[in-house]
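In this view, the complex is presented without one of its protein chains, the others remaining in place.
For chain A:
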Amino acid sequence: MEKRTDKNSYTIIFAVGMVLVVGTLLAYASSSLKDRITTNRELEKQQNILYAMGINENDESNAIFVSTKEAPKLFTEYIKKQLVIQGDNVTEDNQAYLIDVKKEQTNAKAGKERRLPLFIGEKEGVTYYIAPIRGKGLWDAIWAYIAMDENMVVQGAFFDHKGETAGLGANINKRFFMDDFIGEDLMSNGKFVGIKVAKGNADPLNIDKTDNEVDAIAGSTITGDGVSAMLRNELRLYVPYFENLKNN
């Protein structure tokens, strides 16, 4: 005699029931936790931006953000202006840090004009221009917040990734990699060239700050190339703004 659970009708009913139960469960979990998750993401952005301009709690070797409790207060304290650059139009918008760079990139591909957020921070009399950028690593998205001075010399950088290989490409968010960018020039002889993550550049201590190169991480060639490409393609878009800045 056929078992009850082997019948086609039972199988179908079970499948439908399971989908309903699991679907409801996931939808419920997702919608009830959505607000908290969004808040966490916003706080993370603030922490990242502050980190790039040197407001962090780094110890000797580890990258440590300011606490999530402090972040909103410090963010309003240090970030003086949030700009949205759209072609020649520069507007102020104190929600600019919430602009989704990924969405803007998709819009740009579809022919729409891209909104470029730029955050102007001030710490101890020094002005930082912080740009959020996004690119592709080996497995998934990589992104960064680059703090520059008015000559496009990097003053601080924060990199992060969605799913690069642990121990290899994932190390782009470690200080030994990020700190190398500090002081590197994005320009060369007045032209924008970006910063290349270079293998075998014979400068592992990164003493030469004008070679437009930092030392790559062994075993993560493609993530490194992704970082180079991201810096080149994304920061290039900000060049007109910095040129205007100088001319005025």
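Going forward, a residue touches a chain if its C-beta (ideal position, glycine included) is under 8 Å from a C-beta of that chain, and two chains touch if they have at least 3 such contacts; residues count from 1.
As a working rule, contacts and distances are computed from a predicted model.
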Complex member absent from the view - protein name from UniProt, among "Spermidine/putrescine transport system permease protein PotC", "Metal ABC transporter ATP-binding protein", "Na(+)-translocating NADH-quinone reductase subunit D" or "Iron uptake protein": "Na(+)-translocating NADH-quinone reductase subunit D"
Sole contact to the chain not displayed, among A:G167, A:G183 or A:P240: A:G167
Absent-chain contact - pick from A:A15, A:L98 or A:L245: A:A15
Residues of chain A (touch criterion as defined above) contacting the omitted chain: 3, 5-6, 10-11, 14-15, 18, 22, 25-26, 29-30, 33, 36-37, 40, 43-44, 62, 68, 162-168, 170, 174, 204-205, 218-219
